[in-house]
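Dumping the structure here so I can ask a few things about it.
In this view, the complex is presented without one of its protein chains, the others remaining in place.
All chains are identified by letter, namely A and B, in their written order; residue positions are counted from 1 within each chain.
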Amino acid sequence: MTREEIVKDLKGRFKADIIDFFDKSPKRVYMEIKPESLVRCASYIFKDLRARFNIASGVDTPTHIEILYHFSLEYINLLVTLRIKLERDNPAVDSLAPVFKGANWIEREIHEILGVDFKGHPDMRRLLLPDEWPAGVYPLRRDYTEWDKNAIRDRGV
Amino acid sequence: MAKSIIPIGPYHPLQEEPEFFTLTVDGETVVDIDVSIGYNHRGIEKLSEMKTFDQSTFVIERICGICSTSHPFAYTRAVEDIIPVEVPDRAKYIRTIIGEGERIHSHLLWLGLAGHFLGYNTVYMWVWKLREEILDAMEILSGNRNNYAMFKPGGVRRDINSEDIPPALRKIESIVPTLNKLKKAIIDDPVLHARLKGIGILTKEEALDYCALGPTSRASGVAKDVRKDAPYGAYDQVEWDMIVTENGDVFDKVVVRVLEMFESVKIMKQCLENLPPGEIDLNIKNIPPGEGIGAHEAPRGETFHYVRSDGTNRPARHKVRAPTFMNLPTFKATVIGETISDATIILASIDPCYCCTERMSVMNCRGKKIYSGEDLVRLSQDKTKLIQKKMGLK
Partner (left out) sequence: MKLPKIRELTEAIKALLSKPYTSKFPKKPHIPHPNFRGQPVYNEDKCVGCLACEQVCPVEAIDHRDDADPSNPKRIMIHYTDTCIFCGSCEAACIADKEGIKLSNEWDLAFFDRKTAQETIEKELQLCEICGEPIACKDHLKWIAEKIGELSYSSPTLYFSHLKSLGIIDDNLIQASRDYGRSDRVKILCARCRRESTLTTSSR
């Protein structure tokens, strides 16, 4: 399938789920979808369009928390990004780990760094932060403040 | 049957960076493996939000010591994708030269370490002596042996003088005869065949399910390489081949890396001889609001950077994804079912670049130490000696 056919297919198949479709350049497409339809869209792109899952990025903005899922379709040199927007108070979304194993680790990382809950993840443990890190403190959020009084914050001389 | 748990790490001499593996063994066979990482987490994504776009390039360069160019390469491409804009041709060629030089020295480093794990210490010393030629060539071209500081959003920071090209080219081409000898020695050696073939197999379906990258997936038959699929830099203007093999075991991963070095020398030679004249920098003054994605084929796989800008001179969000992040979970598929003495070489064969290498120690469930770190390296080297004896070579 060519690039135009894939774009038309995505727009038609997920008409009810897409909030915004941004065709930025020949190699980049950004699709904003509703959080409920994430697993359906991602499974279609991964399994039927044979895309490769690159990574998921979590972003903290003043009004909401966004998660972007990047999929790469190498055979037509196109990168499709799915964007979902979640509430800041209690962000939760279905996990993609049962669909493909590549999403396992990145969801653990976003959970501990931004505080997003992934429902249905088989193994939600800490990935990067140490065990003494206090629960409920999310480092990548904009309102993060230093909690460690013993940390050295100068040149150290 | 009583099961023992073997912790490997966080500080182990077999790995280059700290990781903590826990192997659950039943006798000699591994039945489960778990990885915990995070010993080298430096908060670079948060730090990148406090620096300007130009200053952030230097922070990003120091994410890794061995694949130090791949991160600024992907980052500058991501920033240029926000606008979007293409850099001048001379800058593309210079970027390609630095990227390929780094690939050669990274694969040589890994080859030496793999030789050490298997007990071939001579290979270790010879290959690292070869690596000095490449590091000298990079010093002539860029000014430093490791962190080259050549990249900036919009082009490159320094130019390559035309009188520096012949000595650098001579040094790079001087490694090809020795590499040829090494290639024949590795591919023909029956001890290596017996030691490495058939262990740590990653099938094509598993490679696609875990979304593995780089030589780890190319050894399993997945023919994906960012330089061919989404050409950038000078990769579409020079002749080179992608190396793909079918079996997915450790031997194939070695073969893929050795053959890739020849292709890198070819690319560097063509780029250095045909460097186009012109500007090296676009002089971008400000980055408009938007988001951009940049990718580069690092020695270990595809490095992926996502940058979001809100119109100021600092990134609003910078996501870094190293290729080892997607390759590490494949341990669950490759190590289970193998023996302890093979576990170390399988763990090293994906070339982990997550800052780790430390003591390994083996303890059984009651906490009694059975083996220490050096013992496990010795176990791996002993297995090689056993195979050599069996084949009548010792």
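The criterion applied here is as follows: a contact is a pair of C-beta atoms (placed from the backbone, for glycine too) under 8 Å apart; a residue touches a chain by one contact, two chains touch by 3 or more.
No experiment lies behind these values; they were computed from the predicted model shown.
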Among B:Gly27, B:Gly43 or B:Gly143, which one touches the chain that has been omitted from the display? B:Gly143
Specify the residue from the set B:Arg158, B:His193 or B:Lys332 that touches the hidden chain. B:Arg158
Where B:Gln55, B:Ser174 or B:Thr312 are the choices, the one touching the absent chain is B:Gln55
Had the left-out chain been drawn, it would touch chain B at residues 51, 54-59, 62, 126, 129, 132, 136, 139-144, 147, 149, 157-158, 164, 181, 184-185, 188-189, 393
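Here is the rule we go by: only the chains that are shown with their structure count from here on.
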In whole angstrom, what separates the CA-based centres of chain A and chain B? 25
Going by the contact rule at the top, pick out the chain A residues touching chain B in the complex. 24-25, 27-28, 30, 52-55, 57, 59-60, 68, 70, 74-75, 77, 79, 81, 100-102, 104-106, 126-130, 139-140
Which residues of chain B touch chain A in their complex? 36-38, 41, 43, 45-46, 81, 84, 208-211, 224, 229-230, 291, 293, 295, 302, 304, 306, 308, 316-317, 319, 321, 325-326, 328-329
